[in-house]
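Here you go, one structure.
Shown here: the complex without one of its protein chains, the others still in place.
Labels for the chains are A and B, by order of writing; each one numbers its residues from 1.
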Amino acid sequence: MVETRNAGGPEQPGKRDFLKYVLSGGLVALVGSILYPILAYLKPPIQAEVAVSSVKAGKVDAMEKDSGQIVKFGSKPVILIKTANDELRAFSATCTHLDCTVQYKKEMGLIWCACHNGKYDLNGRNVSGPPPRPLDEYRVTVQGGEIMISKKS
Amino acid sequence: MKTLRMLAALITIIVALSGRALSEDQCLTCHAGLGDKESQGYAHDIHKAKGISCAGCHGGNAQADDMDKGMDKAAGFMGVPHGDDISKACASCHSSPEKMKSFGSNLPTNQWEMLQTSVHAKLSTNGNEHIAQCITCHGVHGIVSVKDPRSPVYPLNVVKTCAQCHSNASFMRDYNPAMPVDQVEKYRTSVHGTLNAKGDPKTAECASCHGSHDIRAAKDAKSRVYGVNIPATCSGCHSDAERMKEYKIPTDQFAKFSRSVHGAALLQKHDLGAPACNDCHGNHGAAPPGVESVSKVCGTCHALNADLFSASPHKKAFDDRKLPECETCHGNHEIVAATDKLLGVSNDAVCSKCHRPDENPKGYAVAKTMKSLIDSLETASDTAASIVNDAEQKGMEVSEARFKLRDAHQARLQSRTAVHSFDEQKFRDVVSGGIAVAAVVAKEGKTAVDEYYFRRWGLGIATLIISLVLVSLYFTIRRIERRQAEK
Partner (left out) sequence: MNGRMKKAYDWVDERVHLEDLVKFMGKKYVPVHRHSIWYYFGGVSLFLFIIQVLTGILLLLYYKSGEELAFESIGYIMSKVQFGWLIRSIHSWAANLFILSSMVHMFSVYFEKSYRKPREITWLTGMLMFFLALAFGFSGYLLPWNELAYFATKVGTDIAGVVPIIGKPMMQFLRSGEEVSGATLSRFFGFHVAVFPGIFTVLLGIHLVLVQRQGMSEPIGMELHEGKPLKTMPFFPNFLLRDLLLWLIVLNLLAILAVFFPWELGKKADAFASAPAGIKPEWYFLFMFQTLKYIPGKMLFIDGEVFGIMIFGLAGLLWMLVPFWDLKSSRGQQNRLVNYLGLFAVFYIIILTIVGWLL
């Protein structure tokens, strides 16, 4: 706006117009290319909220006794188990045999891998089937009713 | 009478001096007269034949005809040795190469030393002697060479000798309550045990596998029957072509096993989860598994596969045709890692061995379909993985896609298990689950790769626009200043 006022002159009307159009067109495009990312940024993403933290696994009360669940820990799955005695335990959910994801089998009272029937006891020890090693254990702590899973140091 | 004895003593001394013991053993003379068991047994003892008198073990003076002199404690008489003194008495000669040589023996001289390393060298319940002494197995006052069929450690007698303790539940309970006591019973059902009972000294008995003097617990890594060592122990006989000749069985099992997936895991990685010979054949009851029980044997580890197989139509078909279950497709000693190649109708595949297009078109078609399903899962999963890798190499954040990729990998493994149901629908369910996951992963990966190019294109366009504005702004400034100068 300002520069167009100053750019007014009697000489070279053709060049003036060209420059004016290029500059104002460029400015409009510039504003557009700045606003577009910002508006896109403001649009709520498909996944509405930040994913449940890798280490937070919900409320203690929300978990049934004698049950297990898979919790995403970074890029690795962790199995969180609440035993029949109300104890919380967490292990790497990656089967030590061929990297399948294990699950808690209520009727066996064991951690079980569906791929090759590998079994681990509730201390993560491989007790039957092909797994060559126990599952790595994770530390479970409860802070204000929230279950926190963290790596054992 | 006295002069006669004097003469005898004189002769003994002369003979003793000349280095050979030929004289009358006064202890034996007397005890034989009493008619006790010990002296009777000693009559055919190999030690007597070598000229060793009672005093050799019991001490005292064998030449003295006077009982008090002969059994004089001052002369070293010890009466009946107890506990470790027994074995020490044996070891006083048997651990000395010089002494053994002087008797013209070339027996090894390390038995005592080896016994110290054995599980039997632990202290007994009374706390002051080893569990087993030499005489526990070799007997006493009638000891003969191990090659003599009368010896308690002769191959045909060993089982009975070991069983004296090991089949005695109340005795074993004192030392190892968890240890079974039915080994002999099992052994008698085995091929080894039946041949042994028939009087074949060449078949394996207890000591063939467990060793003799240096027997260690099976969980001891140095034991001959420790998981990793078992194949070598069995192959000691079973790979000996000369020895196996009369039994007419192959001798290449060990070589084949070593090349197998089980052998590699056990012998190279020392993975004790992997089976050794005994895990399929049994240990004390060793025998090849029967045709119908193969899937049960393999199923002790490969449980899911075995369950699916047993419920499948193949179970009956195999049993009817006397085909050994798992073995028909996977082999026995030389089982290699199963790949997708086993499935289908190509030349490498096993299905087409029975399911031929002309004779059995239905099975042939199913095999073909299953193969194409598993191939498409592999392709889908590999494609998804390579897209994710590409996106990752471009520096994009794809940890979520990578996390999901695990499910595709899992579906592949599960599909390999599901094959054993030989049910097309079941198999298709597992595979299509995996393909669906792979498709999602591939889409996410592709979005990330597209995003990568989008960023660069976006930057290019923005740079172009900014440059355009810069240039036109520059000229505008110049013109403004030119106008100012003109004023």
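Going forward, a residue touches a chain if its C-beta (ideal position, glycine included) is under 8 Å from a C-beta of that chain, and two chains touch if they have at least 3 such contacts.
Because the structure is a prediction, the values reported are computed rather than measured.
Considering the full assembly, B:469 is the residue among B:144, B:441 or B:469 that touches the omitted chain.
Here the missing chain is touched by one residue of B:33, B:104, B:127 or B:395, and it is B:395.
Although one chain is not displayed, chain A still touches it through residues 1-3, 5-6, 30, 37-38, 40-43, 45-47, 50-51, 53-56, 74, 148, 150-151, 153. The chain not shown here touches chain B at positions 395, 397, 399-400, 455-456, 458-459, 462-463, 466-467, 469-470, 473-474, 476-477, 480-481, 484.
Keep in mind that, in the parts below, only the chains that are shown with their structure count from here on.
Taking each chain's centre as the mean of its C-alpha atoms, chain A lies 45 Å from chain B.
By the touch rule above, chain B contacts chain A in their complex via residues 271, 273, 301-305, 399-400, 402-403, 406-407, 409-410, 413-414, 417, 458, 461-462, 465-466, 468-469, 472-473, 475-476, 479-480, 483. Across the interface of their complex, chain B is touched by residues 3, 6-7, 9, 16, 19, 22-23, 26-27, 29-30, 33, 37, 72, 74-77, 94, 98-101, 114-117, 126, 129-132 of chain A.
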